[in-house]
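One structure is given below, represented as structure tokens, and several questions about it will come after.
The complex is shown incomplete by one protein chain, all other protein chains being positioned as in the whole.
First chain written, first letter: the chains are A and B, and each begins at residue 1.
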Amino acid sequence: MSTAAAPNYELIQQDGLETNLLEVSMGPHHPSTHGVFRMDVKLDGETVVDLRPVFGYLHRNHEKLAENMSYLSSMPFTDRLDYFNSMANNWAYALAAEKLIDVEVPERAEYLRVIMAELTRLVNHISLVGFFINDLGALGTPLLYAFREREKILDLFEQASGARMMCNYFRFGGLRNDVPEGWLDRAGEVVDRFPAFLDEYEQLLCENEIILSRTQGVGNLPRELAISAGVTGPMLRASGMAYDLRKVDQYGIYDRFKFRVPYTDGDTGDCYDRFMIRMLEMRESIEILKQALAGIPEGEIMGNAPRVFKPKPAESYGRIEGPKGELGFYLIADGSPKPYRYRVRPPSLINLTVLRDMCLGGKIADAVIILGSIDIVLGEVDR
Amino acid sequence: MTILGGGIFKGMAVTLRNFVGSYINKKERLPTNDYSWRPDGDLPQGIGDYPKEEGEQLSDTTTVTEYSRNFPMLLHDGGEPMDTVRCVACQICERECPPQCIYIEKDYDENGKYIKRPAVFDIDVSVCMSCQICVEVCPFDAIVMNSQFELSTPDRFGGLLVRRDDLLKSNDYYHQIHPEEAAARDQKMAVEKAAKEAKKKAAAEKARAAAEKKAVEAAKEEAK
Partner (left out) sequence: MSLELLIATVPLMLIFATLFAFTTWLERKALARIQNRIGPNKVGIPCTRIGLFGLGQPAADGIKMIFKENIVPRGADRLFHLLAPILALIPSMLVLCFLPLDFPWLNENSVKAFLLDGAVIFFFAITGLNTLAVFMAGWASRNKYSLLGGMRAVAQMVSYEIPLVLSAVIVVMMVGSLNAAEIAKAQTGGDWFVFSPWGFAAFVIFFIAALAETNRSPFDLPEAESEIIAGYFTEYSGFKFALFFLAEYIAMFAISGLAVTLFLGGGDGPGLAVLPWLSVIWFLAKIFALIAVMIWLRGTLPRLRVDQLMGFAWKFMLPLSILNIFVAGFAWHAEQLDNTFITVITWVISLAILYSAASGLNQLNRGKVRPREYKYAE
């Protein structure tokens, strides 16, 4: 949480009128808070004076559960962390576990991993943009357009792994099964039609005066505050810092693809920047997908992982550039089939710590929009 | 000369295009009515599927895609199910199941000896999350994923606990719903069986050779 002190007053004197602050709990049951999340706001008329986020309503003991199960059995639970990007969560966990044992992932599996991760990024960003505009009050039209495209990608996931959202597709050393025949062509079709949809979406939204005036200047996040709070992902790039783990760590085979990383020109970012950065990132994901689909080789999809996963005592941290930020898994192994400690670095939670600083001084209507632009998923915040 | 409110007009053009497109270009602009994945032609395929009539539920062959998975089933190789069931009640799937929805009890005969079949094999499908871990860890290819999802029942107490006899399905049914996977599994089992036979034969050969050698040496000893 930020350490800036809120103006500490209960009664406000203004021209001889005394008014109290109004305390509102935008409670867990709310149509606009993206899950069971509560914000206790103190209002002075329309202006937000103090804001206290309360979460934990979706805590499911994920980290403790993993200490009682084998490494493979907690892979389906990682799907359910950030339930929009199940493939990305799987990959981060597989990366962390593969660092504990010595296994090489085959080429085809690496290419397929990149394809699945970028498709997940498309799914996540399109859903976020849809929900963001829905919070602005557009009665669901952009949201339903976004979901129409998301359905196509979810159909692809279902054909590859058997389930639309909880894919459980990655294994230590490769993937569970190869994609069926014709999947690569179908994926190519979806990817080819996506830029036309993005153009239509931009035409609907990006010059709309109402959206411009409601999102520009709202929720300013200076770059220094973002860096010191540990914010990562599109939020950090919207605040003017060009930092993307795909370029820094170059995990997997990302060094073979040519793509750009959009970021803001300046050193603060507002809601409009975050929204536009995500739209631009989708276009870059399509570039990566085209290159990956063109260059994927034939081959095996599973390396030589041991049948029983019993790593020697060691610790590892595996991180990826998830669609929401840096998603990391920290594992401590102690020689038994179950991990000694299993910790998730949730990007949504760490991005949420700057909510208060962004909302203070704005209006109550803006608090909802700012929360929407941070892109949280409560499954990840509460684990 | 920019039009005032130009962004709004562009947005309205997009909505109009979608409105008109939902009448003339249904594949692209009205995808909610696409039931083409349903393989069975008898099932109602148009608008107005639900509520179903009595007897329309519980279709046995609702497969969606090649790898689609809903809830597990136990395989047997034809004939009387409990004679050819592949499961030996080793309880590995019970241990590895993440939400712990499987309950197994071994079967013992009259003398108390463990025979290799399950007496009780219950799966609580209200807990099962279709993660397929049980399928992956089973060493005997005995449990695979069914794709029947219309299991709803009005009985709240035990209606969703599927027992052993309901879980048993034949290998032919498995070939019907997931042909490639079933064929791959059969081939793997045949290869493993052949390898095991070969190893047994080699071991028997070696034992026979060792026994022969011993007999020759014993005869030599006697002769001395």
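Following the convention adopted for this analysis, contacts are C-beta pairs under 8 Å (C-beta built on N, C-alpha and C of every residue); 3 or more make two chains touch, one makes a residue touch a chain.
The structure presented is a predicted model; accordingly, all values stated were derived computationally and were not measured.
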Identified contact with the non-displayed chain, of A:Cys206, A:Leu225 or A:Leu360: A:Cys206
Listed residues A:Gly162, A:Gly233 or A:Pro262, member touching the removed chain: A:Pro262
Which of A:Lys42, A:Lys99 or A:Arg214 contacts the chain that the document leaves out: A:Arg214
Selected residue (touches chain absent from view) among B:Gly11, B:Pro72, B:Pro98 or B:Pro118: B:Gly11
On chain B, residues whose C-beta touches the chain left out of the figure: 4, 8, 11-12, 14-16, 18-19, 22-23, 29-33, 47-48
Those residues of chain A which, in the complete complex, touch the missing chain: 24, 26, 31-32, 46, 133, 135-141, 144-145, 148, 204, 206-214, 216-217, 242, 244, 247, 260-265, 272-273, 276-277, 280, 363-368
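Everything below uses one rule, namely that only the chains that are shown with their structure count from here on.
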Residues of chain A that touch chain B when the two form their complex: 69-70, 72-77, 141, 145, 148, 151, 158-163, 166, 168, 176-177, 180, 200, 203-212
Complex contacts: residues of chain B adjacent to chain A: 5-8, 10-11, 13-15, 17-18, 31, 64-69, 96-98, 129-133, 136-137, 145, 180
